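Heads up, one of the protein chains got dropped from this complex, but the rest are sitting where they should.
The block that comes next holds chain A.
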Amino acid sequence: MKTLRVKDVDRCIGCYSCMLACARHVFRSHSIVKTAILVRTRGGLQSKWGIEICRGCTEPACAQACPTGALTPRPGGGVIFKKAKCSRCAACVDACIARVIRLDDESYPIICIQCGSCARFCPQEVLAMEEQKNV
């Protein structure tokens, strides 16, 4: 299975279409905070962009740290999240090696499900879904 990659960050125009797509499709929210992908300037709009994404780990530290089984490894990389099992302990936040997991307003972790919606809505082909090469 494919996972999300940042292919060419220099093409990014900072439109946030990816973040809004993630919020819309995955979290069913009108929001720029409920999104698993973060586009940020590196310091003001005069700087370049940085994009923080779930790395789609094949041995996900977040899942290893999760005490309740809410996070389990996804075949091909990344994790599967079962909200119903989540105890909101935030262990995954601390464990994430890419430091991309944040908590939402209700203290549930915002987890990338590697669905590719963000890449589909990027007008600049900054993002892509690809097979993991280093598995």
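The definition used in the following text is that contacts are C-beta pairs under 8 Å (C-beta built on N, C-alpha and C of every residue); 3 or more make two chains touch, one makes a residue touch a chain; residues count from 1.
FYI, contacts and distances are computed from a predicted model.
According to its UniProt record, the chain left out of view corresponds to "Aldehyde:ferredoxin oxidoreductase" among "Aldehyde:ferredoxin oxidoreductase", "Acyl-CoA dehydrogenase", "Fumarate hydratase" or "2-hydroxyglutaryl-CoA dehydratase". Only one of the listed residues, A:39, A:53 or A:112, touches the absent chain: A:39. Chain A meets the missing chain through residues 13-17, 20, 23-25, 27-34, 38-41, 43-46, 104-105, 121, 123-124.
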